[in-house]
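The complex appears here without one of its protein chains, the remainder shown in place.
Should a chain be cited, it is by its letter among A, B and C, assigned in written order, with residues numbered from 1 in that chain.
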Amino acid sequence: MNEQASPFSPAQHAGPTVIPEHTVEIVSDSGEGAQKAGQIFGAMSAKMGNGVWTVEIIPAEIKPPARSKAGASGIRIRFGEKQITNMGDEADLVLAFNEQVLYGRIANGAYRPGTVILLENKWASHPDDTVKAQYAAGLAELNKRGFVVREMALEQACLAHTSNPRVGKNMFVLGMLCWIYDRDLARARAEINGVFGRKGSAVVARNVELLEGGYQFARSTLTDLHYHVPPRPNLPPQVVTNGNEAIGLGVMGAGIELVSMYPITPATSASHYLAREIERIGGVVHQAEDEIAAIGFAVGASYAGKTACTITSGPGMALKTEFMGLAVMSEVPLVMVLVQRGGPSTGLPTKVEQGDLLSAIYGTPGDAPKIVLAAATIEECFHLVITARQLAETFRTLVILLTDANLATGVSPWDRPTLQAEWMAPPLDQAPWKKGLAPYAWDPATGLSPRPIPGQRDGMYVLTGLAHTERSKVAYDPESNELGCQMRSLKLETLRQGLAKPVVHGDPTGDLLVVGWGSTLGAIEEAVDRVRAKGGKVSSVHLRFLSPMAPGLDEIMAGFRQVMTVEINYSDPHTMAHRRLAQLAQLLRMEHLVDVDSYSQVQGQPLSPGKIEAELWKRLKALSEEAA
Amino acid sequence: MNEQASPFSPAQHAGPTVIPEHTVEIVSDSGEGAQKAGQIFGAMSAKMGNGVWTVEIIPAEIKPPARSKAGASGIRIRFGEKQITNMGDEADLVLAFNEQVLYGRIANGAYRPGTVILLENKWASHPDDTVKAQYAAGLAELNKRGFVVREMALEQACLAHTSNPRVGKNMFVLGMLCWIYDRDLARARAEINGVFGRKGSAVVARNVELLEGGYQFARSTLTDLHYHVPPRPNLPPQVVTNGNEAIGLGVMGAGIELVSMYPITPATSASHYLAREIERIGGVVHQAEDEIAAIGFAVGASYAGKTACTITSGPGMALKTEFMGLAVMSEVPLVMVLVQRGGPSTGLPTKVEQGDLLSAIYGTPGDAPKIVLAAATIEECFHLVITARQLAETFRTLVILLTDANLATGVSPWDRPTLQAEWMAPPLDQAPWKKGLAPYAWDPATGLSPRPIPGQRDGMYVLTGLAHTERSKVAYDPESNELGCQMRSLKLETLRQGLAKPVVHGDPTGDLLVVGWGSTLGAIEEAVDRVRAKGGKVSSVHLRFLSPMAPGLDEIMAGFRQVMTVEINYSDPHTMAHRRLAQLAQLLRMEHLVDVDSYSQVQGQPLSPGKIEAELWKRLKALSEEAA
Amino acid sequence: MFGLKRDWTVTLPERYFTFEDYEGGEARWCPGCGDHAILTAVQRICRDEQLPPEQVVSVSGIGCSSRFPHYMGTYGFHGLHGRALPVAAGVKARRPELKVWVATGDGDCCSIGAGHWIHAIRYNMDMTVMLFDNAIYGLTKKQTSPTSPKGLSTNTHPRGAWLPPLNPTQATLGFTNVSFVAQTVDWNPVHLHATLKKAYEHKGLSFVRILQRCPTYTDKVFDDLQSDPRKILVLEHERGVPVDPALDRVFPTRQAHDPSDMGAARALAARDDVFAIGLLFQDESCPRYEDFTRRGLDMSVDDKLAGLDAALDRFAL
Partner (left out) sequence: MFGLKRDWTVTLPERYFTFEDYEGGEARWCPGCGDHAILTAVQRICRDEQLPPEQVVSVSGIGCSSRFPHYMGTYGFHGLHGRALPVAAGVKARRPELKVWVATGDGDCCSIGAGHWIHAIRYNMDMTVMLFDNAIYGLTKKQTSPTSPKGLSTNTHPRGAWLPPLNPTQATLGFTNVSFVAQTVDWNPVHLHATLKKAYEHKGLSFVRILQRCPTYTDKVFDDLQSDPRKILVLEHERGVPVDPALDRVFPTRQAHDPSDMGAARALAARDDVFAIGLLFQDESCPRYEDFTRRGLDMSVDDKLAGLDAALDRFAL
């Protein structure tokens, strides 16, 4: 904590309203620095002990034109007195640099009647009449929708502190937010110093001046907008990352020494992070010529006894399909991180979807049992990479770790992990192989077998994707093929039997059970909690293991009148008599013969707790009508 | 019929035993002509009105060494008084040129105690002692297994007719079979003439002499082996093909003008056939640089308004995954024939499996609804290509037609189709496009839309794999993505509603219902018939549509106490508490929430009716014990 | 276009196309991106040639450059990353009359699509292939491409790209059945247009590598060439890309080069002191694959049915 009492310190002002949480957006044209301001605000809030979830609003084009709907660039920060696990519902407060960039957000349902919008008003007096007219129309539209618009001369006010308000106003806005949310200005100055320090003290000073100017401006013009969000008590040490950085840290934590990839959104930023950092653990990133080569390179390295992973998204996985089959067939340990995006095909490359579950499990021709996990939080992005590596080597197979664009780009604090040497891959075993021991000496009880590594004397064998005996000899006879298939399948059962029963969130019995997987965890549990708080008998369970699925789900489901999944992938609307259901629902039905329904959307957006809550009430109502 | 009375005509001999059917194998080293002899025998039998199924026994290597287990090369001919739909159970009669080649067949369960084996005995006096010893050991082994071995000096006997019995003995054996099965020698001569005619009359004469020699030899030495298999009455005109030739004919029948492929077993022979023949309908075969290019080329041609297909097997489909997604997303009509083989990975390239069902349906990342059909007979290989083309164009999507190595290599007569001009793709539409009509003007009731073709004035649009509007404009907004997903899914429902309820083979209710798909049809129905004949209450239903599935299965299944699938793909053995089931079983459970069990094998072999029958009795017994 | 006749009339085509007819949606590349200039050049050629827009198909993969079809007012196919060439080949296979432009990036063509590149050159189907070489992965935001210069700092090689860059022109000249290879730069519209026009006119696959500025991610890679235009070596030949006099001041360095001389072409492609622009190699005698794939196009349904009948006869009992 900064010791000096600042002239602007919150203590000097009379009572801000205490609120449990708020969701703020800064929306601008690309290049106006909204994201930087929001990131600093998020980091500050986290350091002050709030739960925080920030997510960037990224335009589809690289340099979109100014004042365009598709060009909206910005950031959403949700922060509160508890842990924040998702981007939340409609925003409470919006800072907007023009009215055009709001349309896309409105279409995404980001605002509700009552949302306060602080809107730059210089457009009202713009020399170009079209702009003027657009602004007037926009204003009318915003008001019509019930938003509380406050027009403000932001750039004008910045002029007191900078000659180039277009570039400087982001720090001005940061200052405003510091007033509104009762943030410690000293902390803001420290953050600015951290971010701009490299650019020299003049830059820092200019930005600090803007910050303080914004603070003063808000204090004098927005006296009614003044809140306090209490901190979380007794927090263990935290790190703040997005999901892809957490994946990168997990790769390092697992001691994976080779990341073999081909760029693809939204997976690539994990590799960017690793390209900068993996040398810290002596690893390397290989950018291959395509996805097939990327997985092939990783498979080669793994065959040679080195831990390797590949990181990709949907179209990349499609190309890796054949090699995935080889890894399963020849029992090469391999971790594949799949950061899902909107599909099918090129689909919505930057948007959120959980649409690759079935193709991850079933996408490989023939019977190719593999392990499929899904991270539910940013923290799990870290830990499950480590788990995945252990599973891959123990079970000598392909492990797919699913995440999605929601986790990949969300930024949130999580408990700093206590590092463990056992997480790391063990050093290369070059001791002589036991003479005569087969390269696939399958334990008939588990399907597991030890693995010879090139360099191990007497371990020589030829890996093949053809059907083979335990000696890895090509074999076309019925028994060998059947035995190999069985052993590969048995490994999944061995793992399944060792898995803990999933934990129910809420009461163990009730009317409605929600089953989820992946990044929807936070939103689902928040919705469940809200409904439960109002007396609805709903609980949820969230799966990390999708293949194999942990035992015990049968009993859990039996405790509820209805079971449904909540997912971000396609299902037919309820108006259709014969519906194609969401992907986990299909899996649960098949495994458990339970009439699992699904609620899902493919809007390229995370599901908000509010949307889920509404759906849960609808289902509960239907159930009670049914009962009546 | 040949008018001349032959000195060897069956009429001259007293009463052959009349039998309904027999299964014969000729097994030899590679290059000894067993297949040629068997093919002629099969063709003759078909022409004489028998039902016939022949299947070649192919060694895994291109030129395997002589007298080796893995080198067995030969043919199985099953023929009978009714239509023959599969390769049957254990053989009744075997002609073997050495004892070594029998071991692999025995491992495949091709023979039963009582199977008569006519075995070349020259090995007994072979100069090499190892060979002599092998022969003695083999003989003992064969006898121990209860086969009825008759040693014969075949090559010796051939010497009367040729100086090179190794090459000539196949025709000698053909002659023997003509005696044993009471075949018309004149017809055999005619076949020989057809096959060897191009090589000149001397060759024909030499082979005819061997034929007649073999006939006489058998007549004098195998007086007790003399059977008659009555012909089928009133046969419509027949053609005799294997499944891949039928596919090739179907491609031509559909007017598909471009076959874009990359060689892969067992699909390639369909393309070989087409490479020779497709110019008859003005089409071409493109051998691409890889499978990705093969499907891309076909997609390009189809985009340009030309009917195209691609033909492949498992590893090839794996590589096509990404393009399959594009075809679905951008609604490019495309037929993909998938001739399944043993998997996963390179697996068992020449062997039978039905292991690609789930990956065909689910293998594409994101939600990619497509039409998946499976041919159940060689005849359907022809007709379903035509259906597939019509569906692809009507529903503007990817249609996968599944066959497998069993159909691909089985040879059998089927009703010669009456050609119809409507089967053929219509000529290229180059009339101006309706101005303003969107390139995806989805009918909200069906999801269908008309398709603009390059060259059509005013139809210009840019196809894209990104989410898009009905105008094919890239769109990242929630509504557009949701609408597109819905329309693509709706098409499947539109088709589903138009599908006829599957037909039950057997009684509409009973104890056990077998559900099958693909090449197992003949074996399943034969097994069901046998069980029913003995009083078992079992019926079967066979699916041609796997995605979407025809309506009405619910009601059908409801009529039975137990439902099971019979498939040639992997399922865990019954000894495992938690079983992974066969692929169709998984689909049925998911769609219908019925406790569908499965019986399946991955032995690289077709399922024989006998094996299925045994399994059905086992299930019936368990059911009756359960009831008791 | 409109030649005055003896009687002072001109023949007006039934339809006359303006530049706008070749415009699709507003081009959404970054300001200053070289792609804009390439688009304009192609649109101009279409206009000059009065190509009915419905007879033109532009095909691309995925990348900034591959957005090209969206900005054309013609038919277009914006397909999969790396797969523009097989799709374009498929389009031509049975529709040889369509005019095909292929837009592909240095990642699209030389990395993920490299296998198709070799084979498309060998197929030599009549189309114009434009390699938008910005030495970077643009759309995915600054990863190393095969043509990134050694040492370039990118998001996948933050400490500098490791390997010497692949030379797409040199590579292409080593493939088989290569019939047309040219180079140009996006920042000289005159030479760009002349090169693409020459390429368009070539019967067979014309491969044009265009150095394309990406101010957003590789604003410095062509600095050398831009700041010292003498490093641009303009190839001159009567059968080459016509050299407009307007270029005299801009690019003073010249060299005579006979485009039928493969050895010289390869030597030129390999030079790293200068960058040769113009036509490096042309051979119109190379077989074109569509001459095989078009076979049978004119067959009637009756003929086809008869053909199928004959095919069935061979299997008849």
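Simple rule for what comes next: a contact is a pair of C-beta atoms (placed from the backbone, for glycine too) under 8 Å apart; a residue touches a chain by one contact, two chains touch by 3 or more.
No experiment lies behind these values; they were computed from the predicted model shown.
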Displayed chains that the missing one touches are A, B, C
Of the residues C:G115, C:G204 or C:G307, I need the one that contacts the missing chain.
C:G115
Just one of A:E155, A:D290, A:E393 or A:E591 touches the chain that is missing; which is it?
A:D290
Given that one chain is not shown, which residue among A:G146, A:G200, A:P454 or A:P573 touches it?
A:P454
For the chain not shown, which residue from A:I26, A:V131, A:A298 or A:L495 touches it across the whole complex?
A:A298
Residues belonging to chain B that touch the chain removed from view:
61-64, 261-265, 268, 271-272, 275-276, 285, 287, 289-291, 315, 345-346
Contacts of chain A with the missing chain: which residues?
43, 46-47, 237-241, 245, 249, 252-253, 255, 257-258, 260, 277, 279-284, 286, 288-290, 292-294, 296-306, 308, 322-323, 326, 413, 416-417, 419, 421, 424, 427, 452, 454-466, 473-474
Touching residues of chain C against the unshown chain: what are they?
110-116, 118-119, 122-123, 146, 162-167, 170-177, 262-263, 266-267, 270, 287, 289, 292
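In the analysis below, only the chains that are shown with their structure count from here on.
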Distance between the centres, which are taken as Cα means, of chain B and chain A, whole angstrom:
47
Round to the nearest whole Å and give the separation of the Cα centres of chain B and chain C.
45
Chain A and chain C, separation of their C-alpha mean positions in angstrom:
40
Spell out, as numbers or ranges, the residues of chain A touching 2 or more other chains.
315, 345-346
Quick check on chain C: which residues sit in contact with 2+ other chains?
80
